[in-house]
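Accompanying notes for the structure given below.
Only one protein chain is missing from this complex, and each of the others stays in its spot.
On to subunit A.
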Amino acid sequence: MTHASLLRRITDYANRANPYPLYTELRKTPVLHEEDGGPYLVSSYWDIENLLHDPRISSDAANLAAAGADEAGGIEQTGLPPSFIRLDPPEHDRLRRIANRSFGPPHSPRRIDSMRGELAEIVSGLIDGLADAQQIDLVDQFAYPFPVTVICRLLGVPREDEPRFRAWVDPLVASLDPDTSGNDTERKRAAQEARMQLGMYLAGLVEQRQKEPRDDMLSELVTSHGPDGPMTMMEVLSTAVLLLIAGHETTVNLITNGMLTLLRHPEILQRLREDPGLAVNIVEELLRYEPPVQLVPQRTCIADIEVRGVTIPKGSRIWLVLAAGNRDPERFQDPDRFDPDRSDIQHLGFGSGIHSCFGAPLARLETQIALTELARRLDNPRLVEDPPPYRQNAVLRGPRHLNIGMDGVRP
């Protein structure tokens, strides 16, 4: 009998609900390389942390294409340049800096915090809408609509267009799922098509904003006058596509994984109900314990790199398995325990280094507010099925549905 490779078992949907035993197995071989031409998997906390700061590691889509993953062709077809997450410095730095001018400090220090009231309002509205239901699907009725509404408002995308761009976002997100079977031409083609459609849709909005700027990020991206100059139209579009997708796909999972984890730890759910201040630690521990981005499969090395005595040759693909690093016993005591009281909750949930999550402040605030309000208002919530059905994606991992039974909604 032949055993499937660890890599294939990790990407295999059958293990989606609980990949953590596989990650434990993975950490036994800190640098795992199972097939010629396949990626090198790195799974221990310190190694990942080091590689995220290693300038011999490239995020450039062109380097990845050269390393064997055929993506460059797709870029040409869509006509949209890669977003900054798929670029190296100096281009990455320039685009991220321009995007950041309208998002965070030093130029917009209060942008996120000033949304607090608005976020609370959206959350209240969604929970009010659950009315007297005895059972809800947390994903469809709350965890998805909430961040989508937020990112639409922030960017300036009309909320009512959501069903349209939903059709484009889905294939794009699916294309982020590493396919280890090797025949995903159709999936890639669908993703390219979707990216182009989404880009064209956004181009319409951007054109409007050029004529009539409003108080939203799209307007600020097209009218930016920082020392880096403006983004080109194409750069604005790829940045907007990135922010639109990254701005909600991950938060949906963070909120859903969060509620799932709390329902599995009712004593902590109870504590959160009594002390909303605990939300900060709960969200940090969640990012460690159930990170929404499980692994980063898009890096290549531009020089030979030695990791724990293994030389990863120049030109190889590297997968940084963040979720495995987050439960590395070398780094954390009792890593498989969900414990928001840890004195040292650091994690790789948002990555690290120059590509560390751009939207982290927003994701944190959204999830803190969401979990606190769910804990406060859902009356006697309980899991209907455990584990819940998961989404296909191994990279952006989370439940597709989370059915919760309850006695009602508190005012």
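The working rule: a contact is a pair of C-beta atoms (placed from the backbone, for glycine too) under 8 Å apart; a residue touches a chain by one contact, two chains touch by 3 or more; residues count from 1.
In this text, contacts and distances are computed from a predicted model.
Asks: Quick one: the chain not pictured, UniProt calls it what, "NAD(P)/FAD-dependent oxidoreductase", "Amidohydrolase family protein", "Proline dehydrogenase" or "Flagellar basal-body rod protein FlgC"?
Replies: Answer from the UniProt record of the missing subunit chain: "NAD(P)/FAD-dependent oxidoreductase".
Asks: Of A:S5, A:T24, A:N50 or A:Q197, which sits in contact with the chain we cannot see?
Replies: Of these options, the touching residue for the absent chain is A:N50.
Asks: Tell me which of A:G37, A:P90 or A:G117 is the one touching the absent chain.
Replies: A:P90
Asks: If the hidden chain were put back, which of A:S58, A:S83 or A:S102 would touch it?
Replies: Hidden-chain contact among the options goes to A:S58.
Asks: Identify the residues of subunit A touching the omitted chain, counting contacts across the whole complex.
Replies: Subunit A touches the missing chain through residues 46, 49-50, 53-58, 60, 88-90, 93, 302-304, 352-354, 356.
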